[in-house]
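As you look at this complex, bear in mind that one protein chain is not there, while each of the others sits in place.
And then subunit A:
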């Protein structure tokens, strides 16, 4: 906000100088012999600013004027884009998911690959807002899924190149296939959570994060398949499938399964824990299937 105010202030300060002091604009224009009358629109008003303000940057005041005009246009464009984007998704919420540091990433990757020794799966809160991933290792983030997705695409290209089946279209196809599966999975999860009126605080970004964690397993599987051949591929597939299933079940259990204490009268809640359990188990079972589907063609 401060930089925006500063940027706004600069042209207006220049404008007030322009409107007041036009007497020196005429000699400035006369001295630049090669400016024709076609530049009258921008010439007289901006020459003064260019000459008086920063004539260290450019010897040519017109380029200076163009630069100031362009920067004010860019600021307006940035404002408009921010306003439009913030109608669809709040950028603050997105920033929360990218507030990670190295220690968190390392611990989270260890938990994803070996979740059996992790004791406490509860997401800690701080006065009703969840803690950022920097402070709580159980919070979900979007940094790891994004990086893992991009790494997976690069690794797929490399694997196909090793088998001499590479072409640039295949890379785009692989990327869009993986992206489409993520979108489908997130939509199915959202639909099932809506239909069963499960009151959770899982937002859409949380679901995208949990969907994206499987790419870490996929990268590990493809690497083992490339290094150790077909046997290594199946061993790594089994290992990462079990680890990921355990991770998903333990994480989602905390968020979906506890029944609400306010209105659980015991009547309608008999079917609910079962159905919620089915959702958790089904989404966990879906992970190894999709891992196998998306990686088997890379490791023949």
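In this section, a residue touches a chain if its C-beta (ideal position, glycine included) is under 8 Å from a C-beta of that chain, and two chains touch if they have at least 3 such contacts; residues count from 1.
We adopt the following convention: contacts and distances are computed from a predicted model.
Q: Can you match the unshown chain of the complex to its UniProt protein name from these: "Immediate early response 3-interacting protein 1", "Ribosome biogenesis protein NSA2 homolog", "6-phosphofructo-2-kinase/fructose-2, 6-bisphosphatase-like" or "Translation initiation factor eIF2B subunit delta"?
A: Not shown, but named in UniProt as "Immediate early response 3-interacting protein 1".
Q: Which residue from A:180, A:238 or A:254 sits in contact with the chain not drawn here?
A: A:180
Q: Kindly state which of the options A:196, A:223 or A:277 is in contact with the chain not pictured.
A: Answering carefully, the residue with contact to the hidden chain is A:196.
Q: Footprint of the hidden chain on subunit A, which residues?
A: Touching the chain left out of view, subunit A contributes residues 173, 176-177, 179-181, 183-184, 194-197, 263, 265, 267-268, 272, 293.
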